[in-house]
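Here's a structure for you.
Every protein chain except one is present and positioned as in the full complex.
When the chains are written out, they are named A, B and C in that same order, and each has its own residue count from 1.
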Amino acid sequence: GSDDEEASNVATSECGTDSSFDEATEPVTDLSVAIVAPSASQDLAFTQSMVDAVAALGIEPQITDGTFQVEAAAEAIRGYADSGVDVVIAHGTQFGGSLAEIAPDFPETSFVWGTSSETQGLDNVFAYTPAADQGGYVMGTVAAAISESGTIGMVGPIDAGDAALYVDGFVAGAESAGANVNVSFTGSFGDVPLATEAATAHVGAGADVLTGTAQHVVGAINVASANDIPWFGTQANQESLAPELVVASQVYHWEVVLADIFDQVEAGTLGGEVYELTLENNGLVIEFNGCYELAEDVKNGALETIDGIIDGSISTGA
Amino acid sequence: MIRRALGAVVPVGAALVAFLFGAIMIVALGANPIDGLVAMLDGAFGTRERLATTAVRATPLLLVGVGICVAFRAKVINIGGEGQIVIGALASTAVALAVPGTPKVLLLPMVIVAGMVGGGFWGAIPGALKAYASVNEILSTIMLNLVAVQVMNYLLRGPMIDPLEVEGSRIPQTERLTDNAALPTLLSGTRLHLGVVIGITAAVAAYVLLWRTPLGFRLRAVGHNPNAARASGISVERSIVTAMAISGSLSGLAGVVLVFGSESLRMVTDGSAAGFTSAAGFNGIVAALFGALHPLWTIPSAFLFGGLLTGANNLQRVLQIPSPLAVALNGIVVVFVVSSGRVRTWIEQRIRQPVDDRGASAPVAGGGG
Amino acid sequence: MSDFFTLSVLVATFASGVRLATPYLLAGLGETVGQRSGVLNLGVDGVMLLSAFGAYWTSLETGSLLLGVGAGLLVGLVMGVVYGIITVIFQAEQGISGIGIYLFGLGFSDLLFEEMVGTPTPIKSLPKYSIPGLSRLPILGEALFEHNLMTYAAFLLVPLVALLLMKTTFGMNVRAVGENPEAADSLGVSVGLTRFAAIMVGNGMAGLAGAALTLGLGIFQPNLTQGLGFIAVALVYFGAWRARGVMLGALLYGIVAAVVLQLKARELIPLEASDLAAMAPAVLTIVALVVVAGRIEAPAALTNPFSRH
Partner (left out) sequence: MLEMRGITKRFPGVVANDDVSFDLRAGEVHTLLGENGAGKSTLMKILFGLYQPDAGEILLQGRPVTITSPTDAIEHRIGMVHQHFMLVPTLTVAENVALGLPSMRRPFTDLDTVSQRMVEISDQYGLTVDPSIEVWKLSVGERQRVEIIKALYREAELLVLDEPTAVLTPQEVDDLFVILRQMTEAGRGLVFISHKLREVLDLSDRITVLRNGVVTGTTVPAEASLERLAEMMVGREVSLAPDKPPVATGRPRLVLEHVTVIGDRDTVAVDGVDLEVRAGEIVGIAGVSGNGQRELAETIAGLRPAEPGSSVQIDRADVTTADAATTRAAGLAYVPEERMKDGAIGEFDVGENLLLVNHRDPSFLRGGLFDFERIRLHCQRLVDAFSVKTPTLQTPTSSLSGGNIQKLILARELDSDPTVLLAAQPTRGVDIGAAEYIHGQLIERRSEGVAVLLISEDLDEILALADRIAVMYEGRIVQLVDRADATREGLGLAMAGAADRSPG
């Protein structure tokens, strides 16, 4: 990658390295941090993006992961607050209701909650949300450009949440570039065999580019590998799953937001603000895979699209 | 007397052996097992708040478990708790969404009834399939669990979605429900809410139903011997459907408690049933069997498993032990405790022998025939 | 719809259904043997998870798929010993101990994965093996004879399990102890040993199912099965405790799922109806059984522990 890609919304990994994350050696803050998250911390998706982000800030958080059930998460959130943790990250929209009950009981604790576009009027809660449609749109245009058949396959879990935003953005981007996206939702976040067969079905229906969201895409990525088909990832960097075929991943860099939040907490402001991860604030980063040879003009087109989204001349349709 | 004591000592002993396994795993994970045990006990029963939380976590298990007791007495194995919870929750949520302004005294009973009707309906389907079409209930309930999840996904994504989410991030959840339907807190400063009382009441009611009413009498008769029940004028088909409907309605009630006793006061799906139910539909079966399929014994049993859940949560938080350990430990406890029944019999036989030698009396000339 | 009813699509759909059916079939066949002996194992899913992890990890470490399959089988057999001790020696209630096994498998496989692997790492998946000659057959060739070896093994096991149950002494003993253990016992057939062996066969095949699943996909992640083992148990009831019936059930289940996926991939199912379509396999399985269910009797001693007194 070139120099000006540092701390920007685009990155290109060096082929052969396995992580695009540089862990800071010095922690940016002395605050104690806990994360409560719904899936496994190494899910190569939603939860991992947060765990990696905190690590990138040099902080070693306490983690309660795998709490897909709201009540269990609420217990953990309350427990961390109770034990004196300074910042509790409630990484799941579904935890918001519980947070509305818990946060007022711990006015000294700062809670960070997402994905959400509101703080529910609580002044010790920060909220964050990714504009996943933005990266989706960019990758949609790239996908359209490299697709020869003009048919792209998308494997989603259920049509909701940031998965839905990503799908909407991706479809809008691809269609703006003249390709057609066949979208199938498997009805499950974790059903790998189903995602695998869904991807196979897309290939059978003529797709020569694949993408997808949620943990179960590990199966779909294998189908891409088996058929030598390019893949686009989202949430976390998925290069490790198909080093030759992942064209790019839209990665959530929560650390951009978190660094700011930690500063505020240290300064005594415990919440009240909503952060959005966008291409503009470098919270969303399109991480191109250095091992995949993408035509220069296509990549430049992507950069232009990013600029267009940032200056508002392109609407992602979401 | 000795029998009574054994009945309590042996399963508890088995549970202790199971925890020994847990301790070994904790050591393997590089933590101190004593700390682990302390963290579990402390998390489950350490403070007033935690006791309250344990009771709250136990309530869905209790309700499902009581339903299992009722169904099992009629010899129907209800593995459909997960689906029945989901449908009960959806029905009650729909009511709360439809008439949000209704005063609490009216709305609370309304959502409870809706949840029970929803769950009862979802339970009656496999009941009717079994009674009238000979479809095995293990098959149909497992399949209906899958169907219920997709019904939930569909409704929370479409018709019942929070209007704010339609244009926003499209989280599949309902809007926050009216506080008029929230289960009131019983002990301020804790999570203890009316759901716990509902759970215990349901257990007592099920006990009364099974052993004090003609309907319960019929269910038990059908469970023990459908042929004799039929010959004496009891409709076996109707009883099976009734048993499953009752069982389902109790699971539906668990769904109500999960929604209206939650802090978030809304339904949200992660695409799976367990995301909403915490697998209460399965763990409730365990609680019921641990309680010897007796509604009243299911109360302490569910409380114990609720404690295991809250304790494990604390264990993970305090020692940073991965959460799957708790699930695995849960399984080991179940396996050890169910296996202990046989051990109890062996011990009983050991101590009975000398007793009998002091002059066995034959009170009645029994017979085969 | 015309888009769907082309020969090549139908063939692809069928092939996809066959692949999806494979783990159900393996686990279901094993469970059939177990249930025929009178032992219900609701823990199949847990066994599959453990053996899937074992197979995955072994392949990851050694690079050998064959060793992976062996590891899956081995884990299944170990769990067979455990379940045999629980149900035959300790005579525990089968429904509940199965759920215990399930919970243990679910948690422990997840724990092992987190501790020993951490992040889903792809492995080589089982290669497709075209059967010389047969795979050239028009239509049938692609649908039936271009699969991985575990799929062939699963379908080959259908007649073998039927043969085992109906024609061998062991199978006769299995049927006898599942139907009337007292009678078998009175003729010197060891009920305990026979059931133990049937449990070993059942769990071993659940182990193979786990291996087939993870190695077929080339990946593992926590709760990989998503309750697949429970459906396999249900399919045993669907199949009326017969190998062929279980195969039909597994195929029905797999093919309906495949059809739905194919229709989605061709946008023939509107996105709004996506969830509703996802229930199709479950609904159809129930409907099919309502239609065909006569008076199918379960093995009479199913779930009943045996002792002489």
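Here is the rule we use: contacts are C-beta pairs under 8 Å (C-beta built on N, C-alpha and C of every residue); 3 or more make two chains touch, one makes a residue touch a chain.
Since the structure is predicted, the reported quantities are computational estimates derived from the model, not experimental observations.
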Left-out chain, listing which of the shown chains it touches: B, C
Residue, one of B:L106, B:A133 or B:A228, that touches the chain absent here: B:A228
Residue among C:T121, C:S135 or C:N180 touching the omitted chain: C:N180
Where the missing chain touches subunit C, by residue: 167-170, 172-173, 175-176, 179-180, 182-189, 300, 308-309
Footprint left on subunit B by the chain that the document does not show: 208, 212-214, 217-218, 220-221, 224-225, 227-235, 352, 356, 360-369
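Note that in this section only the chains that are shown with their structure count from here on.
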Comparison of A-C and B-C (more C-beta pairs in contact): B-C
Centroid spacing, where centroids are CA-atom means, of subunit A and subunit C in whole angstrom: 35
Centroid distance [mean C-alpha coordinates] between subunit C and subunit B, Å: 28
Where subunit B touches two or more other chains at once, by residue number: 150, 153, 157, 272, 322, 324
Multi-chain contact sites of subunit C, meaning residues that touch two or more partners: 110, 114, 222, 226, 275, 278
Residue ranges of subunit B in contact with subunit A within the complex: 43, 53, 56-57, 149-150, 153, 156-157, 168-173, 176, 258, 262-266, 268-272, 274-278, 309-310, 313-314, 316-318, 320, 322-324
Residue ranges of subunit C touching subunit B (in the complex, touch as defined): 42, 46, 86, 89-93, 95-97, 99-111, 114-115, 222, 226-227, 230-231, 233-235, 237-238, 272, 275-276, 278-279, 281-283, 285-286, 289-290, 293-296, 298
In the complex, subunit A residues that touch subunit C: 40, 42-44, 48, 66, 153, 158-159, 182-188, 190-194, 196-198, 200-202, 204-205, 207, 215, 218-219, 221-222, 225-226, 240-242
